[in-house]
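Of the protein chains in this complex, all but one are displayed in their positions.
Right, chain A next:
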Amino acid sequence: MSVVTNTTTIGAIEAPSRRNTELLMLAFAVAIPVFAYANVGLAKDGSLPAGMLGYGVGLSLLAGIAHLMMRKFARYADPLMLPIATLLNGLGLVLIWRLDQEPAITTAALGGPMAAKQLMWSTVGVALFLGVLLVLKDHRVLQRYTYISMVVALVLLILPMFFPARFGARIWITIPGLGSLQPGEFAKIIIAIFFAGYLMVKRDALALASRRFMGMYLPRGRDLGPIIAIWALSLMILVFETDLGTSLLFFGLFVIMLYVATERTSWVVFGLTLSAVGAVTVASFAGHVQGRVNDWLNPLATKCVNGECGLVTETAQSMFSFGSGGLFGSGLGQGYSRFIGGIAPKSDYILATVGEELGLTGLMAIILLYGLLIERGIRTALAARDPFGKLLAIGLSGAFALQVFVVAGGVTGLIPLTGMTMPFIAQGGSSVIANWALVAILLRISDTARRPAPAPAPSPDAEMTQVVRP
């Protein structure tokens, strides 16, 4: 009965911090990518890659420092999130490095090799992760910035409209000399903060002040305003930035948080109706969206460019990658996902490389890792003691889950493809930085939730009572 000892001894009522579990998991999370890295080198050149030691040391350092900071500043936080994020990030780096070995898709015009740059961005991401843990001592502080968050999120979402489209979508802003970034990735976090703050205040009004109509609770007109505004915004993103994914992500995130805040199913029905109306309207006149839907319905159809027909599309190429991988894959470094062409195999289609080289087994493992990370996030929401924390945690986890679903579903042909990146794995600085920040906030909430309640302060009244007694 040793399990019970913790709770029976009243003096030491401290939940286990689980930091040692985390350390053990981190060891695996570093070892697996290093092993994968060696695997690529052996497959490609028959020798261990030269950068292996540097990569191993670098990844260990990042993970080690993050772990030490966790011990110091988020002692009670969830033990699985950091290892999972490290593993995914580490594997992503290996996959990008592996694709860098294909000269056909690593030309100067396509930006050359990207693994080193991605490692730098990952370092920045971990630094931001540490920064968040250091600065944000209590997640409830974020509640103060509800309306500032709204403004910042709006600006971030609208900015890309003024920059030229890249790869068919206007989701980038370009800063001369610094490169470009995808503000949508950061907006995802900031808008979750806004929703959490806003809904915490309004939840009662939204939940209770509604009329019953045909068995459903309909919201009042004035409560509808902000919701319609969000809906209109996400449609605008879709139309002007031709970005199906971001639009879907934001509206989905909003519906989830609204549902959790009000506990009213009617909001879900209402939200789904709105998004269905929006999607059908936009799809009926936006050629970009129609093209994506056609690719989805006929993934293997060939295309014609400049009169030359019978060309294989990216969609078909990625399906061939998945199919050729089979159950166990070709092995790292031995697949042909480069046929997808351009920069896509490193960014949007990176899962195709996973599917081909690690097989169904590897792809399912990766999806389960994402699933586990999402589950830990939702568990954090359940454990959080304050409504703001609950809402923020479910918002961040929900956004993460939707993004994973939209990207992985798009690449595997489950739903039409949208231009978003696979968190942690895909090439792209904004994505990796933003997702490290997201994990940091979740860990902070989790730390607060699992932290043992401070021992009650000695009550001065108790002394008084004793004195008065004769």
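The rule we apply is simple: a contact is a pair of C-beta atoms (placed from the backbone, for glycine too) under 8 Å apart; a residue touches a chain by one contact, two chains touch by 3 or more; residues count from 1.
Here, contacts and distances are computed from a predicted model.
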{"item": "Complex member absent from the view - protein name from UniProt, among \"Cytochrome c oxidase subunit 1\", \"Protein lplB\", \"YjbH domain-containing protein\" or \"Penicillin-binding protein\"", "value": "\"Penicillin-binding protein\""}
{"item": "Residue of A:W121, A:F254, A:F270 or A:Y370 touching the missing chain in the full complex", "value": "A:Y370"}
{"item": "Full-complex contact with the absent chain, from A:Y145, A:F163, A:Y259 or A:W296", "value": "A:Y259"}
{"item": "Contact with the hidden chain (one of A:M70, A:L274 or A:A316)", "value": "A:A316"}
{"item": "Contact footprint on chain A, counting only the chain that is left out", "value": "104, 256, 259-261, 263, 300, 302, 312, 316, 319-320, 322-327, 336, 339, 355, 359-360, 363-364, 367-368, 370-371, 374-375, 378, 381-382, 387, 390-391, 394, 397-398, 401-402, 404-405, 408-409, 412-414"}
